[in-house]
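First the structure, in the form of structure tokens, and then the observations on it.
All protein chains of the complex are present and in place, except for one that has been dropped.
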Amino acid sequence: APSVIKIGTLYAGSGNFSQASTRQYAGLQFWADQVNAKGGVYVKAYGKRIPVKLIAYNDQSSTTLAASLYNRLITQDRVHILIADYGSVLTSVAIPLAREHRILLFDETGTSGKFFRPADKNRYIVLTGLPTSSEWPKVLANFMRKLGIQRVAILYAANDWSGSQANTLKSTLKKLGADVVFFESVPDSTSSYSTILHRIAEAKPEAVAEFGYSNNDVAFLQDYASSGLYFPMLFVPNPALHFEVVRKAVGNAAMRYVYSYVAPPLIRYNREVTHGPTLDAFEAAYTKSGGRNIDLSTVAGYNTGLIVQHALAKAAKYTQESMRTAIDAFSGKIFTLDGLFKVNHEGAQIGESLPVGQILPTPSGLKLQAVFPVESAAAKYVYPQPRKP
Amino acid sequence: MSPEAPILEVEGLKKHFGGLKALDGVSFSIHPGEILGLAGPNGSGKTTCINAISGVFRVDGGQIRYLGQPIQHLPAYRRVRHGINRTFQVPRPFLGLTVLENVMVAATYRGGRNVNPRHILEDIGLAEHADRPARSLNSSQQKMLGLARALATHPRLLLVDEIGAGLNPVELSSMAERLRSYAEQGMALLVVEHLMDFLDRVTDRLLVMDAGNTLFSGKLQQATEDSRVIEAFLGG
Amino acid sequence: MSLFEYAVLAGLFYGLYFALVGVGLNLIFGVMRIINLAHGDFLMLGAYGAFYIYHLLGWNPLWAIPIELVVFLGLGLPLYYLLVPRLQKSGDPEMLSFILFFGLSQVIEALAVFAFGNDQRSIPTSVFGGAPIHIAGQIYPSSWVVSAAVALIGIVLIYLYLYHTRAGRATRAIMTERSEAVVTGISVHRVSAVAFGIGIASAALAGIFSPFMFGAIEPSMGLGITVTSFVIIVIGSLGNPLGTVLGGILYGEALMLMQTFLTSWSEMFPYVLLILILLVKPSGLLGKAVRSA
Amino acid sequence: MEVILRAEGIKSGYEGVQILWGVDLEIPDGQAVVLLGPNGAGKTTLLRTLLGLLPLWSGRIEFAGNDITRLATEKRVRSGIAFMSELGVFPDLNLADNLRMGGYFLRRSEMDQRISKMYELFPDLARLRRNLAGSLSGGQRKMLGVAKALMSEPRLLIMDEPSAGLSPKYVKEVIEILKVAHAEGLSLLIAEQNVLFLEQADYGYVLEGGRIAAKGSASELKSSDVVRRAYFGMVDENKK
Partner (left out) sequence: MPKTWRSTAVIVAITLLTFVFVPYIYNNQFLLFNMMMYMALALGLNIIYGYTGYLPFGYVGFFGAGAYGGALAITFLHWSPYLAVIVGGGAAVLVGMILIPLFRLSGAYFSIANLAAAEALYYIVANPHLESITQGPYGISLPQVYDPNGAYWTMLFILLFALVLSGFIRGSRFGLALAAIRENPLSASMSGVNVVKLRSISWLLSALVAGLAGATFGWYISVFYPETVFGLGIGVFTIVFVLFGGIGTVLGPIVGTLILYGAYNYIGISTPQYFQLVYGLIIVLLVLFLPNGLVSLAKRRGIDVP
């Protein structure tokens, strides 16, 4: 038996993805510290606990550098577990490498649909957290129809993640009989939305959905707040991922009544959890250990650790193939603080869906609360949103 | 006058920069083996004239005929290959290359096998500096290097822009000697200069320009007595 | 057609702001022939300054203006003496500055990550009174109007410095002919150091308003801004601070009009515009053609 | 007679190449000194060294009784040495700004006074005060260069080939200008090849291979055999 289990991963210490990536890495680190405090993870193949050793390099948000660092983890550090960096862009380069070297890639948040095409027959990837991004807006489309919204404007930043959400929303809405009265992309780097907002207003939509990275969302919300324009419904995705960051950047006034997805930790899976701590317990332990406030990235990082842990505990042999088989076996049967873990044959996550939430005032401030579908609703939505004074 | 056909004929040359007419219809011709002096007050268009003939820019009007053929549409390097070259009033050497390499560029691209860059440098008195970077020459040495480079292309028509400025009397007379010897070998020269003594020693045919126009054309002797030339150029 | 008018006026506000973003870069390039690849990073530092003044001290970000002008001028002088004289002793300072300031920008960004973390931050636009401002029948964010106004004041001050003070005249003299300035008795280093300080202080000044103009700030925002600044100063022509105003406004107008009418191509168009302008006027809109022989 | 500038044992050069090999030079106060010498003798090098534009390898420079050997260029200029380089002006500044730059460190009131003085001295310049220096003709440019150098009310004006490239008419004008300034007590050090300048000078040095080959009053020099043969002999022989 090995004396330690080497787990390799990357994080972006600087650059575009550093905000989410460092949080995600912190979550994973927290998991590693926790299991090591108990003497390591239980490895079924050897019938005992073995300590884990996290080997992590800084890719500075550069894909070129990330590729060579992934390669290093595989070929030189010879890690047994390979965990991707945050997001699709930094995950993308790991996929062919992992496949080539027959090592299972634990994909934390690389949700691009293109990573999981049946045609590729790639078994060396497992998406541990969210569903693929093109699944996300389906609930949103239903919600809009339920509100009786007919005219929808969709604006998205030109990147894979945002674009696939925008396209799904558009096609689902059309199927449901709504009109997409505005559908435009802006370059990723767009930081000013005032004129675009005025153009959207010309189309007279009842709902506006903007998909982008958090800098896009922040600029969009800021510009909306100071534009003097009014739309009955406004949707942006990033409060779901890092609510506090967006709130701090935008300010409470501009956040009120905005819709977003709801994902852990904003949905709190406590009672349902079968594996690992409940979200409340995790949050308490994490902040006690000196961590910052938690967000989806933190949870995703920690959750990946849990899945790895469970795979090792179930795999009959200490091999990649055996781990993958074990994962298939417990897929759909375990529930963590991140929700139901269920992957399909290609490794894509299908267990979770993302409810729609709205940022509502509460006595203690603002809260993003699930409002649809009904079974997960925690509050009553406010539609149309009140006009600003 | 030389019995042969002129090597260069310039007719009604025009060039303007914005609103400024730097050349306003200048005409003259030069025969092989002949030296034409070109003088005129500062800013009268002498250098512009050389620029036009050597192809630094396209002219706005008029004709330049070389060996009977119009050449005003040819790019500079083609004119060089046909045998026209010039020196620069403000020297423009290849600063980062050595003195020898400076001449070598010209020798390899136009001069052909029978040009030996070292011989040219010896002839012009720069041989001892051959391996120094051109950057380390002072401006008059750089001017001489410019002449060497022009010579390396085997010019049949050489346009010399104020090569005498900054030379002392002894150096001036040896330069005059040198230019005359080129002419004796059949080269045609246009020599721009302010120093009348120097011009006097290289030629007796003179063109004086003023404000882009020909002010005077004829014998140098007469020029020094011409009241308009005295007024505009020589000073009372 | 009101969308068009909206975009034109928005372009003007935006453009004035961008003129301020670029003007310091142009000043530094003009005086020192230095390509300051860290320009955007100084802007980023200025942005965080405003951020903390607002969030920690609870002051209006406008207070950052006097504070940062002093701090960044003070920072510029020692930085100049530390970097530039050494650089100018080398063979090709203009090109080497490219690497030097690339390195510096890396250092600044890294330190910023340590100091500020890499979360995106911003300041609510409501600090300037919140209510949008009505101009010519259109409604504009008050923060835009304030930013444009401050930018205009900043540029006018730089103009006054350059054209109506003795040190400013010396600065222009160095810009046009460094060697001649030396023999005229100008303390080239002292004047350049001040210009360097003004250059980065103006970047910091622009940074104060970047949370409103760019939505959010983060340590890695620098490079993109540096690139945009270069586009702007080249459009107007290098070494000509007035040209930068023109470049900034053209940039702002191009961006806003494209965002209005051809949204997905909006970020591309300013680059195409730059190339077109340079092909017609190779040394920028206000550039003078130099004599080649 | 008082000496305004004294240089002793000047050695200097460029990155390892020595050009000046111990030059001694004195400029008596109020006199015009011409520096002659063949191409590449080191005249420009000497002038630039005196100004502190090139590092001095060894030797000593004294100006108006003070040791200025280690002084920065701008301090030398402020202490009363003006230099007119071959370029002489700021091409991209207008004429008035050029003059202001020349008097860079004057007080405002003094500055205005000096400027009107210059316009008086050179009426041509007053007319062109709004023009860019780069648009002036060669002669006008030199005129501006001299005026700019005089702005700081220097005690010594050093010039490098002020006549090079000037048409004869302008050369005469420049000489006239210098005569006026000289008459007001200005000392001059001029590196020149043009004979006309030696005729106007009080004193001359001949530099050869980085060493002083001859010196003396202008008339002495003109009659000195060495100098005659080397610098004027040909002219005299060929004079028509």
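Going in written order, the chains are labelled A, B, C and D, and every chain counts its residues from 1.
Assume contacts are C-beta pairs under 8 Å (C-beta built on N, C-alpha and C of every residue); 3 or more make two chains touch, one makes a residue touch a chain.
Not measured: the values here are computed from a predicted model.
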item: Chains in view that touch the one left out, judged over the entire complex; value: A, B, C
item: Residue of B:Leu20, B:Leu97, B:Val170 or B:Ala211 touching the missing chain in the full complex; value: B:Leu97
item: Residue numbers in subunit A that touch the chain omitted from display; value: 13-14, 56-60, 62-65, 67-72, 75-76, 89, 92-93, 95-97, 99-100, 112, 114, 120, 122, 158-160, 162-164, 185, 187-188
item: Touching residues (missing chain, whole complex) on subunit C; value: 29, 35, 83, 86-87, 89-91, 94-96, 98-100, 102-111, 113-114, 223, 227, 230-231, 234, 238, 264-265, 267-268, 271-272, 274-275, 278-279, 282-284, 292-293
item: Touching residues (missing chain, whole complex) on subunit B; value: 54-56, 75-77, 80-81, 85-86, 88, 92-97, 101, 104-106, 108-110, 146, 149-150, 152-153
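FYI, only the chains that are shown with their structure count from here on.
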item: Chain whose averaged C-alpha position falls nearest the assembly-wide average; value: C
item: Farthest chain relative to subunit D (centres taken as mean CA coordinates); value: A
item: Interchain centroid distance [CA atoms averaged], subunit A/subunit B, Å; value: 75
item: Distance between the centres, which are taken as Cα means, of subunit D and subunit C, whole angstrom; value: 42
item: Distance between the centres, which are taken as Cα means, of subunit C and subunit B, whole angstrom; value: 47
item: Multi-chain contact sites of subunit B, meaning residues that touch two or more partners; value: 89
item: Footprint of subunit C on subunit D - complex, ascending; value: 51, 53, 72-74, 77-78, 83, 85, 87-93, 97, 100-102, 104-105, 148, 152
item: Residue ranges of subunit A in contact with subunit C within the complex; value: 13-16, 18-19, 22, 61, 158, 184-187, 189-192, 194-196, 198-199, 202, 214-216, 218-220, 222-223, 225-229, 242, 245-246, 248-254
item: Subunit D residues within the subunit B interface of the complex; value: 14, 17, 36-40, 44, 86, 137-139, 161, 164-173, 193, 195, 230-235, 238, 240
